[in-house]
Structures are given as C-alpha cells and as structure tokens.
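Not every chain is included here, but those present sit where they belong.
Chain naming follows the written order as A, B, C and D, and within any one chain the residues start at number 1.
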C-alpha cells in the first residue's frame, strides 16, 4: 500500500497537505543534526580516551632511534615486535634479565586468592549487615566507609607492625590480607546495597525452611550475587593487579608481583630509557585487567545498576 | 648462605656492575649466594628497606647513599657492626679520600661499606653547539653565561635541565653553584653550623640571581624532564650545556661519543678550581641474629672493597673506586681528570647529604625547584627562605 | 454528551518492534467528547496504541488524525493531547504547582496566564491546598489528580489515560473512578482510557474496545459487550465472577436447536442466534448472576446439581457446583446460601446465554 | 531473656563479620589512632613515642609546600569532580541514545580505569610535553605557531592533572550514571515529551535531580580518589613544576618515605582525615535524625 492510495480512499479527512506527501506510516528517518552531534561527541570523546593507548602501542612498535626523533604520534616507520619480546623475556631488572614473565605468575598467585577472599569477606559483610544486623554493626560499617577515605600509606606502618607481630609480614598470606583489608570498604558498600535490594521475603522463606546464617548465604544469596560479583571482581582484579606499593612491601621478595618488575623497567633513572620496551611492558602488564574489562564490560554496567544506584 | 641485597641499580650498565659483586660473592668458595632484589628509584627502594626493617624482616644488605639517611638505623641498633672486617682490611688506610670513609665510620665503628665515588660537580657540553654558535668552549660558569645568548640566537637551547623528582637536578646545579660561590670552607661551615647568617648572605643571593639567569636560557619543556633526557639534548646537539654528576658520562658513551671531539666536560663549575664531591653508593648490612648469615655478610663486606672487585665494579659503573691503590688507567679523559683531582684533599667536597637530613634536603629541593619554576619569586625571598631552612634544620 | 464529529481517527495503524508485530492494521474512530476504554489482557498492545496516538512511538504503517488533522508525524506536544500515566510520572523534585506549570513555562506562556490556568485546574481537581507540596508528600489519589491536572492546564482536546488507577488500592480506585467520570462529564473532552480492570471499563466507558493480540475484538457499548460478546475471549474476559462455559455439541432436533453436554440438554428455543447456526461442537456460556438456585420452576431450563464450594463474598455468595462434569458457578444473594454438598436445582433462561463456535470462538 | 539475647546477637553473623570487625576496629580505628598518636611525637624514620605536643602541626602549617598542597586539593577536587560529573553525565546521556556500537564505546570509556596510572601518567606527560607531544606534532604538521604546554607552567599544570583525571575517572562515572539513567521510569520521559519539554531541559530539570542515588555513588567514589590522589601526580608532574601541583597525599607520603619525617607526615595525614571525619559525622547525624523524624512521624 502506498501513501497515494490511502489519500485516494480518504479524501474527506485529509487536512490541507502542504508538502504534497501526507504523513503516513513511519516518520521518515531524517538524519538529524542531533544524531550526528551525538556520534560526533562520542567519537571525539573516544579519540580523547584512546590517545594514551595509541601512543603506547605506536611507541612500543618503534625502535629506539625512531623514538629519539621524538615524533610521538607518527606511526612506526619500521614496526618491530622486539620491544615486546624484550619486555616479556629479556628486559633487565637489576641483575636478572628475564623481563616481566617471572612476575606474571606471582601476580596471578597474589591476585587470585586476594580477589577471592576479599570478595567472600565483603559479600559476607554485606549479607550480614543487610539481613543479620546486630547492635553496633552499622557503626562498624560507618568506620569501614571512613576507611575508604584514608590514604593507604597512613596505615602502612601500623599494618607492618601488626602483621610482623603475627609473623605474616612479607609473605603471601600477608599480602592477601592487606588486599582484603583495603578492598573491604568499597566492596562491602557495593554488596550491602545489592543485598538491600533483594526482597527480604527470600531471606525469611529460607529461615522458615530452617536454613541458618551460612546456608542461606551460600545456597541462596551467593548464587544470586552474580551481577555485583562481576563488578567486584573487576574492581579487585584491576586494583590488585596494578598494585605496586603493597606488593613490594608485604608480599616478600619471593612473591614480588609483576608491577615490581614493571616499575624497575619503567622507572630506571640512570642509564638509557628504552621507551619502546617500557610501553610494551606496560601494555603487557595491563593485559589481564583489560581483558577482564572487555569480556565483562556489559555486565559491569548492569552490576553497577544493581549495587550502586540505590541508596 | 643466601643473602638478599636490595638496591636500585636497575639500568643496563648498573646491572652489569652489580653483577660483578654478585659473581664475586657467589664464587667466594663458601657456598654463598647473592639474592638480587632490585627496586627502581632510590627513594622507593629505601622506603622498602625501612618498612622491611620495621616489619622485622630486613634484607641482608642494602644500597644507600652516604648521608644521614641511615642515622636512625645505626642508633636503633639495626645495623651489623663491621669494625672487625674493617680492621682486618685496614679500611681506614686504603679508603681515600677520608671523607668517603667517614660516611661509614661513626663513633669509631664501621657501619657500612662505601663502594664507589660519584662526583656531582660536572658540567657537560656539546662541542658542536658551541662551534655552531661561534663561541669558545666554556672554562667556567661565567664563560657559559656570557656565551649563552649567542647559542640562543643560533636557535638552540643554551642550558639543559630537567625538573623531575622534586627538582633534584636543579638542586644539584644549585649545590654546585653554592660551593663555587662560597668556597668549600665557607660552605662546610654553613652546613655544619647551620649558619643562617651565611645562608642569608650576599653570596647566596648571588647564587639565586645567577640561577634565575640560567633559567632564561632553558627551554619550556624542562618541567618534567628526567636527567637522561636532559643529557640526550646535549648529546643530540639540541642544547649546549648541562650540569650533572659523573654518571652522565655513561650516556655519552652509550651514544658512541668520546670526550675528545664530541663533548666536553668541566670539572666543577670552574676548571681552574677542580672539585670532586664524595657522593656515591654504600652498602648497609642489617643485623640478622644468625651467626651464619652474619659471617656471610662480613664476607661480602670484605669482598666489596677488595681491589679486584672495586676495579671490576667501577669500570662497569663508570664511577671512581674508593681506594687509590688500584689501576684505573683504562678510564676515559674525563675520569682521568677526576682521578687526578681526587688525589688532592683540598679538592674534596663533602656530599651535602652528609650534613643535612633528608627532610632538609627535600625542603631545599622544593625551594630551589619552586624558585626556578616561579619567576615571580625574588632572589631576596629565596635567600631568606634558604636561610630559614638552614637555620631551622637539625 | 456532545458527540459531534470525530475527535481521534486511527486508520490502518500497524506497529512492529523488530520482527514482533504489536498492532495490526487497526482502525478506530473516537467521537468528540466520547469516553473510550481500551480493555485487554496484559501485553495485548493497549499502551502501545495509546503511545502511538500520543506520538511517543513512531508508527510502522497507517495514519492518525486528531480533530481532523493528520498528526501522524507531529510531535507529542503539538497533537493537543494530554496523558496520564500509571505511575503518574510526576516530577518528584518539583512542587505540585511546578509540576503543573513546568510545561507552560517551557512553552513561554505568560506568568498570569499560567497562574490562571493552574488556579482553574486546581479548583476543578480540588488540589488547591496541595499546590506547595512535593509529590512524595501526596497520597496515591492526590498524585493521580495532579497527573490529570498536568494535562488539564495544557487545555488539550484529548485525554489519554494509561491504567491510571492500577497502582491504587481497591477503595481508592473506586473513589477515583467516580471522580474521573464526573470530570469527564464536566469537561466533555474526548478521553481514551487504558485498563485491564473490567469494572473500570464497564463503569467509565461510553464504548469499550476489547483488545487481544494487537487486534480490537469488539468495540461497543459496555452493556452490549457484557451481554452479547462477539467471541468467547470477550465473554470470558469480562465479568467477575467469570462467565461459566460448558463444552458440548449444538444439535438440531426436530427443527429446534439444543445444546448437549453429557447428560445435560439445554433447549435453545429462546436463544437469539447471531446467524444461521450449524450443528457441531460449541461452547455454552452463561454468567453466574443469570443463574438461579432453588428458585423452583418458571425457568425455561433447570437441572439438579450438588454444591461443591460456597464462597461468601459479603454482599453475595458464589456457589460452585459441577454441570456436565464442568465447574459451574452461581451467584446468589447472601440470604439464600446453600451448604456444602447440598443438592440444589439450577435454573436459567438460555435467552441470557451466549453460544460460541468451539473452533473459532465466535458467537453463534 | 537469655534466649532473646542470643537471637539478637546471632553468633554466626558475628563470626562471619569478624574480618570486618578486625578491619574496622583493628586497622581503621587502632591503625589510624596510632597515626594520630605519632603525629604528636618527634618520630623521624621510625615511629617513636617521644611526645612533642603540637610541634609537628606548627611545623606543618609553617611549611609552604603543605599550604600549597591544601590549596591545590581544593582546587583540583572541585575542578575534577565537577568536570568528571559533567563529562561522565554527558557520556552517559549520549550512550543512552540507543547508539550503535554501545559495547565498543563503553569499553573505550572504561579501559583507563583498568590501567595503572604510574604508566599512563607518563604517557600523558609525553603527550603534553612541548617537545614530544601534541605541540610538536601539530607544529610538524604545519601549524607552527601552535603552543600547548600545560605541564610547564605552574598555572596550567593543575588543569593538565584534571584532564588526566577525567580521562581516568569519567568512564566509571559514566557507567554509574548510565545505570542510573536506565533506572528512570520511562513514563517520566514520555510525560516530559507530552508536556513539550525539550530534551536538554528534561535532563537538567527533571532527570538529573532524580538520579540522586547514582550521583551520590559517583560522587563518593570521586571524593575517595581525589583525597587519595597520588599516582596521578607522581606520574605526571611529580608535584612540579616547583611545588605547584603538590597534593596532601603526595606530601604525606613524601614526608614519611623520602623525608623520613614520620611525625610531621602523620600530622599532615591527621589533617587530611579531619574534613572526612567531619563530613561523615555530619551526614551520620543527619541520617540518624531523619530516621528519628520518620519514625516519630509514622
């Protein structure tokens, strides 16, 4: 059916038709200025966001002579992957010239249990605060939120003294505890908000069914916490993977994470700076959190919606 | 016995140097092993050491700079007393100049091992730049300041400097200028007696005024530049002159340049009055409460200062050995200059760090950096502030 | 009511979301001043149709006229419509007065004109004392009125209501129903009202459009729809308690029609057939209130049955029993309530029944 | 009432939150308590208990760098939170327009959050360096009079920090606000359209005020990162030129580690906590009062 036919059938109600085409069917999709503006803004913003990563990638593919020319934005004249290989395998940090690779496994060793334990702790906190509040629980929570504002370094001395007095200083458990401590405020906040939005009837039903604190948590609440857990995992993985300060002090030499080597490669003050290797090393170090971001970005927004917007 | 050593020798040249220590220690015949813990950036490495000490897990040994950074470690009883090793090795005889030894010799006990001498008192310049600008190569700072406008006219940067790390490059320049302006004796007096009078005197004002003048001859990219990029400006002939310690020589060498035709070096800021500062690196040993480990620590201490290791290390590092009885004939012309200068005690300048605490040091860094960055700050203001900091330091 | 001319006319309207067609070549003419209710189960496209009329959704096919003007492509604000939402959609951070005036202020209406209109709307809706409150401080019914007020101040021709009462409790719902009815009488505007509550539909509408699956099943006056539903869906959808249905056969015996299910045989002598009937499977429907219990003879049809459940509902009682092994309810006034398991006689007049084709569901 | 007590303090709940109790009390109360304590001592390299009264505070407030840091944090905080919110909100609004490639854009806006600032700060420093970065590039491409070197002068270096802060933080703000936007009742949008309110007006006057929760969350996160800002400054400007971009957190850490002046560092840290404490206490009291009022009114 065309517009013309309709006009023929319905002449009576036709309003004076200025343009010659009677409005019929879907509104013609004008490519409106607004739409172009939206995309223009987003693209410009995206370019702004991509500047550093562009510089990093381009630089990492250049040889040192090309870098000395100083044309930061130019594409590599003779692309080379040598810096990447160097960064991963050969770059020196002190005596050892094994690149980043040895630290990678340490980072994994630190990150996995830290993320796991900190999320378990925080989710239990959120759950207890929401469904089993005892006297003073909310005061504790307030203290925790206060802790979120404390610059890490302020409590580093007491932490060192405390951990060494229980013999956990400079050990894997030590660093895991530290990450758990500093992840706790924000994660607890997220989980608490998330659980607060769960219908309390679910909790009551489980209690009537005879389930106790732990069973309700593990069988009912935890399986429902996927969206917020995704957010927590992303936050923690990026935070812990990128951490240098705690890793170098609390992990002990045997467990030094990748960032220590990255710092050694990047921050060497005397001697030639190999910027291409630096950039390659940086991208390699960031690869894990970035990967997690790209895989779960969609759930991130959704999870945030579940845990951050209310309250 | 395994011995963990924390240091910030992370660059290629440095790691080659530190490998000399490690190799010697690993092969000392006692089954020792050097466990290498490199952490880039001196301040990061140092604070890690401090935190490890606080946590009761100190490393076996750690790199430090001579100065007052480890005062509290000594008074807190955290360090291993090396006096017996020193006596056996006759350290007080072989180590020269005396000033370098005194960094470790406190109250008659040896608390650390000096391993090299670095002098901050150098200016490096590009011969082609001076040629291009048609001015003679400088013999002192005044020469340079006179020549600078010409270089600027030639479209080049007369004076190269960088402002990274709280402005330590500027502070280094500044300290050189202070020594130059006050003379070694007056300078030492100012720092030892914390004399606000000298610090606020006309010579100091002159230093600040000259600093402001030098600022006019920098480019506007200096703000965050680190020292090797600064050196690179001189190497590539973009800038005329840089004031930097002797480690800059490594950069020139790495770029394939020789001190004969490509670049020049000025010892001190005045060739007529050569000076060598006694900065450098030292190694501290921490008490472990374990006789075996302490024996290994002492073995390492003795090894570090032994002639063969000294030569191997300092050749790799490009610094001067702490003992005069070793053969350094392979060193380049600039090094030869300082090896010559160091023989005369009159040319020795004690490192500033030895007089002032790190707290004061950083305050000075900031003052100088701020003065350098902020053109609205007058030389009078700066001098007054300088006097306050010196006067109230401890 | 002033029904002169067409107010809203929808012609061959279709709308799809991707591959799902929600509305299919729908036609609807609403007379000026008429109160039309769109009634249908959830998801049948009522809100979608309303949004099309409002211009909040772009149609896929067809045209929409309001007051004779083709507004298919007009902006919502230029269509002369006002809309009241289920959630009221009041601007929470503005006072009632701001809520009412915001559209006008944006349009640049003069200050005193705004004040005048708000005063009038507030008077009509009796919300004068509330003008300085925020929506959070209002009860459900008051919010409802403010939402109507927002349309009122804009002096629109057509009011669109999207389930404006479903968020309220039964009591308030009943009260506001009457208020909307009175308001309509006062304003004489065209109103299109979406609901899935049949009581609302019955009480408010001049005409009801019963929708299902994006198609208008029947468009008629409430009583007609109630008493002569065009198909089984409409019959079952309206009425609470719902119409009783009995599956069986339509038979022609000796030139007379009758409905047979199991042992049950209902003569259809008094039934008003919609067309020429044919024998075959059919569904017999009759409303619970058109059936009488134990009222003796005098009914064209009566049969015996056993009471299964008795549901007293206050004013009346619903008695459940089995007819031809199928559930059957009878509504009786509270006084004459039988006991569970009591044997009773059921009587009704097939004239009041509805017969549907088993296959198509259409009225026979 | 023995049983009543047991039910009120559900033992497993207490056990389950032992980590929280330990952290809240052990770390944040006792730890911070020690920090405050040390601020009254003459601690240098290691904490000691040699009390000197308020001497450290006097020295702190006489220190020019601290004063500059305090000024900077207010300026930086205000600028960066405002810009972050505005920019994040704009991004969220535009992302909410059913755009194509939403996933791609979202990933681009979020990725900076995953990268360590220590390095990306360096890259920003390059990009803004007059001899390496944008200025040089544009001059090479023919715009020879172009001048853009924000990190060089004390006046503009803070702005450069703000820009890098936006780069790092606005993605997360965007995600939070986007979640908030998607939670707004669709009927509100429709009502505004029927009322003939332009889209931007709807955003400004209606939607943004309705997203209090999302804004609050984003705001808190921003505040946390502003108070703690350290990596960004160290990586991009090292606090320079001069001391122009020094911040309290940078100052505290400098004092504790580099300057080996724990006492004064802790004094500075205590000063930093003070406003946070005041704000938290204030909002706590407000919340408590509101609950009280609501209960009383109910």
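One rule holds for everything that comes next: a residue touches a chain if its C-beta (ideal position, glycine included) is under 8 Å from a C-beta of that chain, and two chains touch if they have at least 3 such contacts.
Source: prediction; values computed, not measured.
Undergrad: Indicate the composition of the complete complex by giving a copy number for each shown chain label.
TA: Full-assembly copy numbers, per this file: A x1, B x1, C x2, D x1.
In the analysis below, only the chains that are shown with their structure count from here on.
Undergrad: Could you work out how far the Cα centre of subunit A sits from that of subunit C, in whole Å?
TA: 51
Undergrad: Whole-Å distance, subunit B centre to subunit D centre, using C-alpha means?
TA: About 38 Å, centre to centre.
Undergrad: Roughly how far is subunit C from subunit D, going centre to centre by Cα mean, in whole Å?
TA: 55
Undergrad: Taking each residue of subunit C in turn, which ones touch at least two of the other chains?
TA: none
Undergrad: Can you list the subunit A residues in contact with two or more other chains?
TA: 157, 263, 266
Undergrad: Which of the chains touch, listed as pairs?
TA: Listed in label order, the chain pairs in contact are A-B, A-C, A-D, B-D, C-D.
Undergrad: How about subunit D: which of its residues touch subunit C in the complex?
TA: Residues of subunit D touching subunit C: 185, 187-188, 190-191, 193-198, 201, 205-206, 209-210.
Undergrad: Flag every residue of subunit A that touches subunit B in the complex, lowest number first.
TA: Contact set of subunit A toward subunit B: 68, 92-97, 156-157, 160-161, 163-164, 169-170, 248-249, 252-253, 260, 263-273.
Undergrad: What residues of subunit A sit close enough to touch subunit C in their complex?
TA: 1, 6, 10, 13-15, 17, 22-27
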